[in-house]
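Here the complex is missing one protein chain, while the rest keep their positions.
== chain A ==
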Amino acid sequence: MRFSVKTGAPLLAMALALTACGTSGGDDEEASGGGGEAGTCEDVSLGYFGALTGSAANLGINIRNGVELAVDQFNEENADCQVGLEEYDSQGSPDQATGLATQAIGDETVIGIVGPAFSGESETAGPIFAEEGLPTITASATNPTLAENGWDTFQRILGNDASQGPAAASYISDVLQSQSVFVVDDASAYGKGLADIVNEELGDVVVGDDTIQTGQTDFSATVTAIRSSNAEAVFFGGYYAEAGLLVQQMRAGGVEATFVVADGVKDPGFIEAAGDAAEGTIITCPCLPPEESQEFFDAYQEAYDTAPATYSAEAYDAANVFLEGILEGNTDRESLLEWVNDYEGEQTTKTVKFDETGEVENISVWAYKVVNGEIVADQEIETD
């Protein structure tokens, strides 16, 4: 890493980065420091931006592996165009994101970023990338408002929460055919947003709602409310930590309603916490089941000795969008950004084309189900 940036001095770092960019524009020789493999694309790197350590490291590692696999495959096929991969470990924290984004900007070999992985860090890092014109494609940050900031550099290769909510609602009404639904949220931007959409979509079918707090461990009052409502299904908008506790206490309290949750719960940590109580839980996710694309699945399995997990395939696609551009000769940020904005092509998860705000046009939401302690694909959810 070239710049060691303390978060305390982001302004100074920004200034340095600006100078660096300004003086070295179009001067490839000066930029080539490491003296790696020389080819037609000299010293070009992609960046991965997201958690690799910290509490949400698992999700980040899935994404990084997807990117790394794409880069490795690309380098193998294109001996004369070797692309590097820089990792920016944000630990999932918005506080770290500013410094890391500045660091990424300062390294002018980095011309495209897969990430930032989470919505919170996207909010703080996004403006920095936008200002410097460093194109980003996130494979996991699903807060809808991210696309509304007018950042030209922001692209999202999967459906946002606004598409997931209606999908969860339609699964509850069409597939489960529940006549009564209880909606719980965790008061977070993500969870409450989702729960509100589900509430609205389901309308009269909702027989009750409640709000819990992140970090809460006792849900007895909520469980009582759910049971006395006799709901056939419970939708929870929130993350896996609370979801695991809630479903465990629901089952212990004798509630048998189907538990429906969204992508924030699609993590082995949910099953770890809930144990047998997790069985039968429905998890919606705007992510393609990795086994839908056998070729990718096998390659990933071979490289990492484990099956691809949530958003690995999306990350792989995001990296490939960049890599195709690099192969076409777009080896600086400006032209690569243009390439991404105009991109239209087939990838493993979907046909990728970004609209003006950076949202991908072709969205699919899948329902997953917990069966024998594993999260397995159930079906693609039809929405209108």
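FYI, a contact is a pair of C-beta atoms (placed from the backbone, for glycine too) under 8 Å apart; a residue touches a chain by one contact, two chains touch by 3 or more; residues count from 1.
Everything below uses one rule, namely that contacts and distances are computed from a predicted model.
One chain of the complex is hidden; its UniProt record names it "Branched-chain amino acid transport system permease protein", one of "Peptidase M16", "Hydrogenase expression/formation protein HypE", "Polysulfide reductase NrfD" or "Branched-chain amino acid transport system permease protein".
Across A:D174, A:E272 or A:E328, the single residue that touches the chain missing here is A:E272.
For the chain left out of this panel, the touching residue among A:E108, A:D161 or A:D210 is A:D210. In the complete complex, the hidden chain is touched by one of A:D174, A:D218 or A:D355, namely A:D218. On the side of chain A, touch with the chain left out of the figure occurs at residues 54-55, 57-58, 187, 210-213, 215-225, 228, 241, 244-245, 248-249, 252, 254, 268-269, 272-275.
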